[in-house]
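Here the complex is missing one protein chain, while the rest keep their positions.
Order of writing sets the labels: A and B. Residues in every chain begin at 1.
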Amino acid sequence: MQLDTKIPGGPLTEKWDRHRFELKLVNPANKRKFDVIVVGTGLAGGSASASLAELGYNVKTFCIQDSPRRAHSIAAQGGINAAKNYKNEGDSIWRLFYDTIKGGDFRAREANVYRLAQVSNNIIDQCVAQGVPFARDYGGLLANRSFGGAQVARTFYARGQTGQQLLLGAYSALMRQVADGQVTLFPRRELLDIVVVNGQARGIVARNLVTGEIETHSAHAVVLSTGGYGNIYFLSTNAMGCNVSAIFKAYKKGAGFANPCFTQIHPTCVPVHGTYQSKLTLMSESLRNDGRVWVPKNPGDKRPPRQIPESERDYYLERKYPSFGNLVPRDVASRNSKHQCDQGKGVGDTGLAVFLDFADAIKCDGKDLIEQKYGNLFSMYEKITAEDPYETPMMIYPAVHYTMGGLYVDYNLMSTIDGLFVLGEANFSDHGANRLGASALMQGLADGYFIIPYTIGGYLAGTPLSEINTSHQAFVDTALIAKERISKLLSVNGNRTVDYYHRKLGLIMWEYCGMTRNDHGLVTARKMIQELREEFWENVIVPGINLNFNQSLERAGRVADFLEFGELMIIDALARKESCGCHFNEAFQTEENEAKRDDDHFKYVATWEFKGDELEPVLHKEQLAFENVELTQRSYK
Amino acid sequence: MIKTINLTLKIWRQETSGAKGQLETYHASNISTDMSFLEMIDTINEQLTLDGKDPIAFDHDCREGICGMCGAVVNGRPHGPEKGTTLCQLHMRHFSDGDTVVVEPWRSRAFPVIKDLAVDRSAMDQIIQAGGYISVNTGGAPEANTIPIPQDTAEMAMDAAACIGCGACVASCPNASAMLFTGAKISHLALLPQGKPEAARRALAMVSKMDGLGFGNCTNERECEAECPKEISITNIARLNREFIKAGFFSSIM
Partner (left out) sequence: MNWLTNTLWSSVGKKLMMAVTGIGFSVFLVAHLAGNLTLYAGKDAFNAYAEHVHSLGPFLTIAELGLLFFAVVHIATGATLFYQNFKARPVRYSVNSRAGGRTIGSATMPYTGLVLLLFVIFHLANFHFADKTNTTIFQIVASAFLKPEYVFIYVVAMIIAAIHVSHGFWSAFQTIGANHPKYMPYIKGASILLSLVVGIGFGCLPIYVALMT
């Protein structure tokens, strides 16, 4: 495996322009001769499908849900960043770039992040034109709010449903192309494998989730926008269907997997409350604009929050980080919550929660304004907990939320397999070791609307592609392997359900590869995962048959992949002997318990190459060059 | 501290789309009242799996009330008895020990059952395909602040755009009409200046598509707005009617 970033030369600010000029173009009349498969219909996949179809490519779009509108981008609450500087606060493309690089703890590529900041403004324009009902000021112009990791208010939002509205925008553009016949839609399909012919991605094998049929589809290029793998922890803010299978299959087919251990644990989620629980619910980071985080000063103080006097409360974020206060980046906020709970200051029944208090904000701004800003989040919280956040402080605790790691991609968003492009959370590219709030929506849409339409053209125009269809032997063989695996899953017929293994795996990952890590724990966890995987294949029970709507079978395949992939995360975490962003190895911390990077030895993207089921993956390093920003110890004091 | 209840469940089981289905009885014991309704079905499914039986199929995904994937009719009420709530957000604390709970799939000619509680809602995608969009290609958009939109207009558009496409409006409507769903989208786009150029064409095309898919007609029963998990108002249906009548009689579209 040879890593080639394909970053164009020249000054940072001109790279993308220059690259767009240098990329070969496909003649408009020739575009219809190219088929492109897009897997996933979140912000990245939906926007890519629509944009590619608008250009004239024949697009086949696949999604796991019954409708493209349900992809998990829809659950993003808070907002989307852009460097519009509507607030006159001194924001700029350069500042957004710098904040994102710094927020990612200097583990992302400068050129990619700068491009992201450049197109951020076009995204807002595009979305407004599509009819996304962003919040507006009285004068009718777009409103902004602030988010963690930035000192300017650059986040555009649509109540607490920004992800939903942006996704519905992309979805509507996609539906328009479906109506035009430019996109063929394949809902309720799950990708089982990528078909690679002569080193080029030329198609996929998918399972029709309703009939159970195994289908093969060919194309000239394949775009994966299948999201992140946070569900490996079982409990996460991800939707139940989110999985690693698509990108993990691509990894096994030769695509490098970059920084798999970089997992973001979001600080403001509803705490875990029972063993039956199936998922965790995020409370938007925007709440930290007005909510104050605190714990009792004395460990074990179990008085109701309103009875704890001001002098016995510790607003630890405001105390430790006076300049950013409650708006420190997510990794910092999460680790601090854990730190407080580890000291016995956690609140609630489990002691694994901290308060997020709106009493001061309500006193200052009035209940109406707070309700207007966060009403839907408050009612969501009340539904889950049966507690009224207007009266009593919310209880929050960190939960797995986003995975910065993903398939390795070059500047064109192409993986190490030719013709296999990866967008959105599924790739590793822009967030380094920690993603800032409101940046995921920005990246997904940047990739789909404004990057892939150019770079895929460059690939298709400049690459010899033989004419093949699904009768090619590679398709037949790949489909056969997929079928055999399904038969194997159905034939184990053991005594434990799929969820049992998933929960166990989740606990191992959370305990040893979660908010903090150490070498000993990681080694232990790796062994535990190996044993669990072995047991899974001997003792799992998957009811039903293949040729039917079989949700247990769907889950079994995903969990089987998680059981392999978990090991890769651990291997990556073990190899990175530093702390950076969300990867916090206890052996590497500053005196103030902040992540301590080792730029001399680990200023690289760790990309893993699959060598075989029984063999260790091989590490390839892309050294990161920082020519435009100075590497500093992140400080939010 | 943790309260538990026991329930008798009657759940619709149907092997495939064409098969005949029936209600089957299950007993759920020691259900924590902090559980969500779907987590309660999860626990039944775990037991069914261990007993070598076929677990109950049901659609679900985000489990936080926004993806619109989940939904079933609980004791005659889509998404259950709580107002403004999806099934995944319905917690068992709203049930009492000993309750009998009947769970059925969405019922509509336009939503054929796939299996058990899972139905095919692709008809709603087809309605959107007919015109639920603003025709703007990527790259052609003007600067976002070029058109100011009054705050209350933007808020009204957002009220309509909050639709999650779950289909509860169809399920709750005595006529299985999709007017609230269609009205919400037509309203959202008709309210915004960006959506006006296509408003007439959109209203005609979407209503015509909706009619062709086998949904019933709106008779202003108002069950949809009472059941909508996002509490979308029937003023959006009135706006659809207005837009449609305007387009049908006064626009130049033949």
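Some notes on this structure:
One rule holds for everything that comes next: contacts are C-beta pairs under 8 Å (C-beta built on N, C-alpha and C of every residue); 3 or more make two chains touch, one makes a residue touch a chain.
On a predicted model such as this, the values are computed, not experimentally measured, just so you know.
The chain not shown here is in contact, across the full complex, with B. Between the chain not shown and the residues B:Leu50, B:Ile147 or B:Ala226, the one that touches is B:Ala226.
In the complete complex, the hidden chain is touched by one of B:Arg13, B:Arg107 or B:Arg201, namely B:Arg107. Hidden from this view is one chain, which touches chain B at 23, 73, 75-77, 102, 104, 107-110, 172, 174-177, 179, 204, 207-208, 210-211, 214-227, 234-235, 237-245, 248-249, 253-254.
Note that in this section only the chains that are shown with their structure count from here on.
Inter-chain centre distance (chain A to chain B, centres taken as mean C-alpha positions): 27 Å. Chain B makes touch with chain A in their complex at residues 1-2, 15-16, 32, 34-36, 38-39, 42-43, 46, 48-50, 52-55, 57, 59-69, 82, 84-85, 89, 91, 93, 114-115, 118, 120-122, 124-125, 128-130, 132-145, 147-151, 154-155, 157-158, 161-162, 164-165, 188-189, 192, 194-195.
Residues of chain A touching chain B in their complex: 47, 50-51, 54, 65-70, 72, 74-75, 84, 86, 122, 124-131, 133-142, 158-159, 161, 163-165, 168, 171-173, 175-176, 178-179, 185, 187, 210, 237, 239-241, 273-274, 276-279, 281-282, 349, 379-380, 383-384, 386, 449-450, 453, 495, 497, 499-500, 541, 543-544, 548-549, 551-552.
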